[in-house]
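Encoded as structure tokens, here's the structure I'll be asking about.
The complex is shown incomplete by one protein chain, all other protein chains being positioned as in the whole.
Order of writing sets the chain letters: A and B. Residues in each chain are counted from 1.
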Amino acid sequence: MSAAAPTSTAYRRRASRPAGSRLELWSWYYFRVSGVLLLLLAFGHLAIMHIVNNVDAIDYHFVAERWRTVGWRVYDWLLLFLALTHGQNGLRIIIDDYLHRAPWRAAAHTANWFLLALFLLLGTATIVTFQPPPAR
Amino acid sequence: MTAGPPEITLRIRRSEPGITRQRWESFGVPLADRTTVLDALFWIVRERDRSLAFRCACRAAMCGSCAMVVNGDERLACKTPLAALATPIRVEPLRSLPVIKDLVVDMDTFFDRYQAVEPVVRTDERLAEPAIISPVDPTRLEIGAGLDCISCGACYSACPMVAADPDYLGPAALLRAFNVLSDQREGPEAAEARVAVFGRHGIWRCHGIQECTRVCPKALDPALAIRRLKRRAWSGEFGS
Partner (left out) sequence: MRWRGREAYWAWLLHRLSGVGVMLFLFLHVLDTSLVLFGPEAYEMFVFLYRAPLFRVLEVGLAAAVLFHGLNGVRIIVIDFVAEAARIQRPLMYATWTAFLALFLPAAFFMLRPVFPALGLLR
């Protein structure tokens, strides 16, 4: 028995995700999710460091005091992680836009991942292992 | 002494790749009330230089043959009045396509992009009867908004991502892809067959620059079609 002719409503209920690049799809979605979170975290960070405080006030003591509170370490690490992954995703897109020959693509993508890993590791190590001097 | 009709200067980019060097050539063309760029090109061929090469056919903005870059923007020469343009008027061939001679470009790559998206409806073989589609069905209206494409190549030429990525399918082919993928008469396998649309050189190379929509001589919106395709990729359905 063959299928009946589809009507508009029958069509609308059909939900089949088309085949295609899953990486690009999730990257597109991740930009938006991470971007919204970054709006809060990054704007907040700018405000705290440059409006509420000032580079004049930011020194070792400032960082040590701030990172006594675990909450700020979590905040800063989330900002680090989201900013690096959001940005690395963007750089990946730029590489795909402009570099088309295989050796250049491979080299640029490798460098991109390497930079992400390096700075994520370095930043995480800083936030997690920093011990403020004992309070006097 | 009677003054002649007012004159306007056209600067045309001439070239025959492999034969002559690229050069700009200026022509003074008489300006009448509704002279178009195409009128001017015909006048130049008749009165000044029979070797000037350009394409045209209908002269009525229907066939898409005379698309070219006028003062930096993609236009149809037959419906671009000279009087409204800043002088001297720069006339160049479409971008991102190989130049054959002067204003004539090789459109093969452009039409290859259509082939890559399977631009015709693949009717679901399981359908025994004709599909019943209301003329005011929202999806049908969305498809209708994009059906007037005359394949002139203006959007393809204007898109910076086409310039950046030689394999990018481009706005015209993706607009057509949206039209056929939205069609209710297609079966679910149709999207599977058009993997290129949802791949690295398909919709994901579009960054919403909107040059395609800006220059389309038929006022179509390829950028919107591509956004809808992205939503389709995410949700599995078309929103409106």
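As a convention for this text, a residue touches a chain if its C-beta (ideal position, glycine included) is under 8 Å from a C-beta of that chain, and two chains touch if they have at least 3 such contacts.
Not measured: the values here are computed from a predicted model.
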Which residue of A:L23, A:A106 or A:L122 touches the chain not shown here:
A:L122
Taking the full complex into account, what residues of chain A touch the chain not shown?
31-32, 35-36, 38-39, 42-43, 46, 50-51, 54-56, 58-61, 63-64, 80, 83-84, 87-88, 90-91, 94, 115, 119, 122-123, 125-126, 129-130
Please give every residue of chain B in contact with the chain that is not shown.
160, 207-211, 213-214, 216, 219, 221, 224, 227, 230-231, 239-240
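The rule is short, and it goes like this: only the chains that are shown with their structure count from here on.
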Which integer distance in Å separates the CA centroid of chain A from that of chain B?
37
Residues of chain B touching chain A in the complex
124, 126-134, 137-140, 161, 164-167, 181, 184-185, 188, 191-192, 194-195, 197-200, 202, 204-205, 207, 230, 232-237
Chain B partner, complex, touching residues on chain A are 2-8, 11-12, 14-21, 24-25, 28-29, 93, 96-98, 100
